[in-house]
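One chain of protein is taken out of this complex; the other chains stay put.
Now for chain A:
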Amino acid sequence: MDKGKAVMGTGRRWAVDFSDQSTVPSTRDILDPPGFSRASPEQDDSATSRQKKDAEANWKLQKAWEVAQSPFKNLMMMGFMMWMAGNTVHLFSIGITFSALWQPLSALQSVGKIFEPFKDNKVELLMPKLVFLALNLGGLALGIWKLNTLGLLPTHASDWVSSLPPPQEVEHSGGGFVFH
């Protein structure tokens, strides 16, 4: 790839600049025709503009809510998949469970990034964010629950005592049949 760039870079001897510079007023020699106002579109009525901005904000909020609710579908699907996977430890169930844990975690990490496109002074993003967080935490809880049903969480007494060595004995005794 580097090689290709280098060939193209050194091969340039001449160039024609086709860029249109007519819109830049300072470099223009020719005056605007009479009656033509360059500023007219910008200086349009502010009412329509505000309206437009409101619509955009509404749209953004709507989108944000959509994004916030999207984990719910995911949750449903995960639940179905987990039910399908069963309660025994094997490749499929482990894969499902770990993806169920991983997805909410990665989503929670990138909450800010996901809601960045909808960032606006007028849009109240707290609620969608909270819903998003709640749903993802729900997904995480589902994953952990699944992990527990697979028996991979140390929640039983047996998980804590199974590595305990037998206790030391205070007394020592020896003997047996007499040697003959």
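Basically, a residue touches a chain if its C-beta (ideal position, glycine included) is under 8 Å from a C-beta of that chain, and two chains touch if they have at least 3 such contacts; residues count from 1.
Here is the rule we use: contacts and distances are computed from a predicted model.
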| item | value |
| --- | --- |
| Which of "Pyruvate dehydrogenase E1 component subunit alpha", "SWI/SNF complex subunit SWI3A", "ER membrane protein complex subunit 1" or "AP-4 complex subunit epsilon" matches, in UniProt, the chain that is not displayed | "ER membrane protein complex subunit 1" |
| Chain A residues touching the omitted chain (full complex) | 1, 3-4, 88, 91, 94-95, 98-99, 102, 151, 155-180 |
